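Everything on this sheet refers to the single structure shown next.
A single protein chain has been omitted; all remaining protein chains appear in their positions.
A and B label the chains in the order they appear, each numbered from 1.
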Amino acid sequence: MDSSAPILQATNLQKRYGATTALDEVSFSLCPGEVCGLLGENGAGKSTLVKILSGIVIPDAGEIILDRQTYRPRDILDAKAAGLSTAFQELSLIPTLSVAVNLFLPKPKVNALRLVSMRSLEEEASAILNQYGITGVSPSALIGDLPLAARQRIEIVRAMLRKPRVLLLDEPTAALSEREWLFGLIDVLIARGTSILYVTHRLDEVRRLCKRCVILRNGKKVLDASTVGMTDEDVFSKMAGRSVVESYPVRESSVNDSAPPVLDVRHLSAARVNEISFAVRRGEVLGVAALEGQGQSALFKALVGLAPLKQGHLAVDGKRVVIRSPRAARAAGLVLVPEERKSEGIFNDLSTAANISIPIINRAASFDFIRGKRERRLVERGAALVDLHSRYLPPNIDALSGGNQQKAILARSLLTEPKCLLLFDPTRGVDVGTKHNIYRVIRSFVREGGAALFYSTELDELVHLCDRCIVIYRGTIVAEVSEKELSPQVLLSLAAGHVSDASQSLIPGNSTNGTSI
Amino acid sequence: MSQGTREKGRPIPSSAFAALLYVIMFVIYLLNSPSAITLAGITDLLNNTIVLALASAGLTLVILTAELDLSSVGVIAVTNVIVATVSTKFPGGAFISLVLVCLVGLLVGLINGWLVTFLGLQSLACTLGTMIVCQGIALLILEAPGGEVAAFIMNRLTDTLFGFMPVAGLILLLVITGWLLFRRTRLGIAIYAVGTDAVAARLTGLNVKRTKWIVFSLAGMAYGLAGYMLGAQTGTGDPRISNSFLLYVFAAVAIGGTSLGGGRGGVIGSVVGAGILTVMQKLLFAVGVAEFYTNIFNGVIMVVAILFGNLSAILSLRQRVITPRYRDRQFVPH
Partner (left out) sequence: MNDTGTRSLVSFATLKPETLTALLVLLAATLMMLVMKVLNPAFGSVQQIAAILTTSIFLVVASYGQGLVILLGGIDLSIGVVMSIAGMMIAGLTNGSNEALTWALPVTLASCVAIGLLNGLGVAFLKIPPFIMTLAVGTAFFGVALGVTAGSSQRTVAPALQVLMSARIGGIPIPTVLIGCFLVAGSLLQSHTTEGRKLYAIGSSMAAARVVGLPIEALTIAAYGVSGLCAGISGLLLAGYSSSATLDMGDPFLMPTIAAVVIGGACVTGGRGLYFGTFAGAIFLSALSTIITVLSLSQGWRNIIQGGIIIIALIVQSKQWYLLSIVNRRLPGKRSLYGVLPQNSES
């Protein structure tokens, strides 16, 4: 690490959105050739910081100095011109355009006529793909046709193209099955003097790459120190503000084997899903582990009828059911808590109470007219189930934090009295306190005879919450892990698949407990 | 997606289906009116097509960015009456009115663009408003159909150049060539990016607002030119707006394969679509279909056009011809 003057110095960055403070006087610095980790729970302010540095958001207050000059980018191009590039977590790639065009957007090279020549663009792209070690991708392929892992690589390469002084990598390995490729590139960049801000939730990566890390919590910086000698416990407690030991509810198995499985799936095939069979028993939380884009989203959609089934059958409580729409799914007792809360979960123009009551609103009505008191009672019952304070019920659901919104969605699902809850990453973007709440709700739901299919990107959740876990890779189940064998390392290695590229999927030398969170 | 990278090649453009349909329609028309294949016949057909073609070309640009624009008929009404009132009043009136028409169209487009991008208004409702305002202005300029378009415009623009090239055809060729070039400029690529995924486009560094604003402005100019050509065709100015024509403009865009959701399609398809609708109309007229049936026809054709557009889009995505433009030697199929 170069100990000369910092290349990036941010002082007292402040950003508020209405009543919420996203960043509260955050300052930090980056030295040339240094990789600094940026950690924090969802909602801690990491993404706001990234947006500010990338030029997408203008801070309310604070100053940034990049390469000894005041840095106030008004958009991404300004940032790039100043020497700062970002590889976004929400990929900035256009699916209907080719790899070559995407690599050079927004200003692909033009000839004398101000026209872009696809051929020369693709030649250049090909050279770049080779240079960065991306094989198997043709520069004329459309981004939309590529698997998520390939897209993530292209996003990363794009950010590196202009040889930035500072590179921001936002969750760069979310979809990558083989991370050595990235780590190799990072090593090369550091040697060249590039500074990297590495945003991640994965502690093993932080240990491997970063000598220093910054932890944010609730918009404030709570730690900015060397990673040497830091234990996982230290990190977790800084991030969550409490000890990790008390995180998870004690799990007593409530699995009931005598009854037929609540959900029995046989040979299910749909788009991106190939011959999946599993069963969720009464009283069980069955976990699903998978890297991004392996078909788990397609599976959940098919189970509730949001996507058509090519083949296969479902049985609920032993009885065959055909599910063609979410209405039918609900009638059969299957309810989905969806992936994208903002676009598929909440009705953002309605109040929280209206959001909770909507699927069962008919119960609160006589002759079609909604009875205020009845609705209120229903909603309050739902809110009590998830520990949602009644003061959150009248306002628009838009005003609530992600965690409270998720509680409302969960309340709504529970009120429909489902047999099996299908939960797709329910704790994404949710603060720690609410996460524990959600775990408790799920466990008590299954204890009373329900069942749950639980997909999460956080391996620790799967390990501690689930009775069993299936691992999905490339659209099929590659493993089923029983309670005894459940551990984050096992899940991660299975989820990354053994059959991809030649290199290993586990980081060598990682022997600490509690890898990803 | 779980199958790794597979070279898919380029899809058949959906305008190809439109072109096919056009050929079929033209042949049917030809069977009915053999004179259609003569120079006079072709010139006549092109003259009938040009107004719709220009308007739908402009609309295509806006729709590609995933916005809507209902103001086309309004701008056409205003510019049409301007040509009918100004072109005979001054020497060189033809040219002056051309300039005026472009300016007016540009102005309306700039206003639309500003309202949608900077004030953030929804494009459907907003351009509906500007359309009504434009009609009002047209009525103020000319209360009832009338006025007179300069003979120069009427005669020369509906005629042929050098004895074989219909002027309308030349204009269409210019539009198509212009589009083929425009598609390869940075702005052209930006339009597709913005229409497909505005959020990702912004993260890429593209200026979404500016792109949309430019597109509305260009569309406005196209509508202005359409109004000018309408003056050339009819010889008079008409301030009334035809709902049917608005339907036709959208139908032409839809038949041509441009998706109303943005990000897919192109001007060529819309021009062909305009051709299809014109031939269809002429066919119905030649066959002797009663006047009032045209309204029913217009309504039905619009719905059919959308369905056809959807169908051709589905077909074009399913059948991709493997013609890789560049072979990567290291390409290893998984």
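Annotations
What we mean here is this: a contact is a pair of C-beta atoms (placed from the backbone, for glycine too) under 8 Å apart; a residue touches a chain by one contact, two chains touch by 3 or more.
What you see is a predicted model, and the numbers here were worked out from it, not measured in a lab.
Interface note: of B:A138, B:M154, B:L218 or B:A232, the residue touching the hidden chain in the full complex is B:A138.
Interface note for the absent chain: among A:R192, A:K342, A:R381 or A:R447, the touching residue is A:K342. From the set B:G120, B:G163 or B:G288, the residue in touch with the chain omitted from the display is B:G120, counting the whole complex.
In the full complex, subunit B contacts the hidden chain through residues 68, 70, 115, 119-122, 124-126, 128-140, 143, 197-199, 202-203, 239, 243-244, 246-247, 250, 260, 290, 292-300, 302-303, 306-307, 310. The omitted chain makes contact with subunit A at the following residues, 17-20, 22, 40, 42-44, 46-48, 50-51, 56-57, 89, 170-171, 199, 304, 306, 325-327, 329-330, 336, 338, 340, 342-351, 353-354, 358-359, 361-362, 365, 368-372, 375-376, 379-380, 390-391, 393-394, 396, 398-402, 412, 428-429.
One rule holds for everything that comes next: only the chains that are shown with their structure count from here on.
Residues of subunit A touching subunit B in their complex: 56, 75-77, 80, 88, 90-97, 101-102, 105-108, 110, 113-119, 122-123, 126, 129-130, 135-142, 145-148, 150, 272, 274, 293-295, 474-475.
Within the complex, the subunit B residues that touch subunit A are 1-8, 181, 184-186, 189-190, 192-193, 196-197, 199-207, 263-264, 324-328, 330-334.
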